[in-house]
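Structure incoming, see below.
Omission of a single protein chain aside, the complex is shown with its protein chains in their original locations.
Going in written order, the chains are labelled A and B, and every chain counts its residues from 1.
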Amino acid sequence: MRETFISIFAIFWKDILSGLRTKEILTSVLVFGLLVLVIFNFAFEPGAGIRESVAPGILWVALVFAGVLGLNRTFDPEKENSCIEGLMLCPVERHVIYWGKLASSLTFMLMVAVIITPIFLALFDLPLFLPRLALIIALASLGFSAIGSLFSALSVGTRARDLLLPILFLPVAVPIIIAAVESTGLILEGRPWGDMWTWLQIMIAFDIIFLVISTLVFEFVVEE
Amino acid sequence: MRLRAMNDTAHTPPPRAIEAQGLARSFGGRRALAGVDLGVGHGECLTVFGPNGAGKTTLIKLLATLCRPSAGRAWVDGMDIRSQSVEVRRRLGVVTHSTYLYNELTVSENLRFYGRMYRIPDMEQRIREVVSQVRLESRIHDRVGTLSHGMQKRVSIARAVLHNPSILLLDEPESGLDLHAALMMRDILDTMNSGDRTVVMTTHNMERGLAIADHVAILHRGRIVYHAPKREIEVSGFQGIYSQHTS
Partner (left out) sequence: MIGDRNPAEDRCPPPGGKSVLWNNALLGLGLALMITALYLVFMYVPTEKTMGDVQRIFYFHVPLAWVAFLAFFVVFICSILYLWKRDAKWDIFARASVEVGVIFTTLVLITGPIWAKAVWGVWWTWDARLTATLVLWIIYIAYMLVRRYTSDEARGARFAAVVGIVGFIDVPIVFLAIQLWRTQHPGALVFEGGLAAPMLLTLMVSIAAFTVLYIILTARSVTLKNLEEAVRRLKGSQ
């Protein structure tokens, strides 16, 4: 058990190290996310009422699209020099590779959210300190990373990675997107926890189900 | 031999380093390997020759558990490659055309990563050891992407032997190297091949392949068409044997 954790951490740390060296992925995803925020703002008529009701949607569209952009790159380092084979040669079960990549893509997604969300809140004149929103972002990012890491590995093995990842990821992520938008809306309205409990349940259930399934099927995706 | 048979009635001989029976692998409609039987004893070196597309790389990948066989079975150190693949991988060091190195990370960071994955004791010391064995101490803190192709392959060899595997699988280790790098590679492999390591090597280099082999095999169209111990082979006449079997 401890051994597995060491391996997962090793993969995670390697990704962090190389991620820090090639900052351009983080910066380009951030810029893209901000652009989405700005453009959607212009896409909707100015008017306080409408603004507030679409605000949660705008935030999550930005985070989802930025997330897809980042997930696309998850397995890129493993394509160079066939490093994915190097990982597969290590004496670990295949799903350990999944968990390592999950850890790094989740971290990346959280970093993007931590930067974009306060900017979003400021742009829309909303209160900046919303700890409950942090929980929603964490649960949603976990769900996105769970299926995103699986589909990223899958689409990297095809000829049309950039096309297939969004087509695979977005439909499957619909429940999380709906739950995230709804609970964000409720949080911005200042509603109590009880009101959004069902949405939280959906996110938690989704996360657990797809973490388990991805762990089970990952070996079939990386195998040659 | 007879005496041993009489005394060892209840003793099953220890498994050979590598054992394969009817190993086959198809990709779509194409048969890359069509039933390969193989056996390599501990400490022995098997060199596999064969034209491009014969299935040499597929054979290495199957033994390395990188892909599953479509049919047949194989054991590495007695471990089944299908059901005990993690244990198999622990005993293997693999060098192929790809280096399995991360360009953005330094030599030491790459080796440290693999060191953690293979759970090597005394990791820092072992890393220094293998890096000096491949004569790249001066570049140990340089990013792999900045090294020449030949140097990257040397680091890849260091990666392969980092965990002291008992079995080495080498898939055309000298391909793509210039003369100088190839000579250095040769020396490095010689030092690493010392004594009790089992080696399976595929190569196009006839002179080199014959020099280090204990056994020689020729793979053609997915089958072993020739297999003999080196001592029975006339080195000068091998070119003829090869052409004869691969026509």
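Rule of thumb we're sticking to: contacts are C-beta pairs under 8 Å (C-beta built on N, C-alpha and C of every residue); 3 or more make two chains touch, one makes a residue touch a chain.
Predicted, not measured: the structure shown is a model, and the values here were computed from it.
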Q: List the displayed chains that the omitted chain touches in the full complex.
A: A, B
Q: Can you work out which residue in A:G57, A:P118 or A:G157 touches the chain that's missing from view?
A: A:G157
Q: Just the residue numbers, please: which parts of chain A touch the chain that's not shown?
A: 147, 150, 154-155, 157-160, 163-164, 167-168, 171-172, 174-175, 178-179, 182, 198-199, 202, 205-206, 209-210, 213-214, 217, 220-221, 223-224
Q: Spell out, residue by residue, where the missing chain touches chain B.
A: 26-31, 34-35, 68, 71
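The rule is simple: only the chains that are shown with their structure count from here on.
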Q: Calculate how many whole Å lie between the centre of chain A and the centre of chain B, each centre taken as the average of the chain's C-alpha atoms.
A: 40
Q | Interfacial residue positions of chain A with respect to chain B in the complex | A | 3, 6-7, 9-11, 13-14, 17-18, 21-22, 77, 80-83, 85-93, 223-224
Q) Which positions of chain B touch chain A when the two form their complex? A) 61, 64-68, 86-87, 89-90, 92, 94, 96, 98-105, 109, 113-114, 116-119, 143, 159
